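Excluded from the complex is one protein chain; the other protein chains are retained at their positions.
So, subunit A:
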């Protein structure tokens, strides 16, 4: 029932090495998405060789960091068989709340950060408990949360954000360790995203991760084998909201507060996870592939800018990716039932 998430596509008896390599490349798992990432990067480097320099690559990683963090959070929810549509609104709400409460005062940075974490946990708990205890489908629950947050923030601020973030608040998203050889500045955002990705991999290998995967695969079976499904899923929602809070801190830090912060990020995150070969409906896929999906999305949009394509094409491409990736995964599963 539970399968090791690292090798979701390897079938027993797949013999020759070459054949196995092809399987891994096209199998839709983590190898596929990283192969795609390499292809996109080759495209970027061809267009613009200057991009291959370490400082440029790190600047890219810094931009991708918030999406990586969001994708990890979304991965927990998706692999448990649910969806979290509220993360984009939550990122926006957190940044707007932070700007209004800090209002430029350095001394308020830490208390406001703690408040944001508490708010993130609260939103995750509500999402999780409404979904598991009240049995409202998560797509509705989190759609509701998304609208509630969006509307509440509009109501509270009168439609446009107020206040300002402090320098200390912005350090995580904007600053870094200066004077590192070769790369110059090592951004905090990259370190934070890398640490979160590593922790997520470790968590998926821990008992909680196995139960989470089993729940997504078949929650009835998971219940019979002793898992408390409601608790496992609620925790996944809390993790997602917490990581959305972290992403909010990084995005707010990166670029400051504007009214549009966070808009559309839920679909960016879902696309990233799906692109990583993680199956909607739960139970299959590796967290590292979701990270790869986030990097590939960000790289793809970088490539678009190199091609001088208008940013308005992004939603179209995202839509194509979601459909293509899900159809691909569905086909794979129907051809090779596990």
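In the analysis below, a residue touches a chain if its C-beta (ideal position, glycine included) is under 8 Å from a C-beta of that chain, and two chains touch if they have at least 3 such contacts; residues count from 1.
What we mean here is this: contacts and distances are computed from a predicted model.
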Answering from "histidine kinase", "2-oxoglutarate ferredoxin oxidoreductase subunit alpha", "Pyruvate dehydrogenase subunit beta" or "ABC transporter substrate-binding protein": the UniProt protein name of the missing subunit is "ABC transporter substrate-binding protein"
Interface with the unshown chain - residue positions in subunit A: 22-23, 26-27, 32, 47-48, 50-51, 56, 59, 63, 66, 154, 157-164, 174, 251, 254-261, 263, 302, 304-313, 316-317, 320-321, 324-325, 327-328, 331-332, 335-336
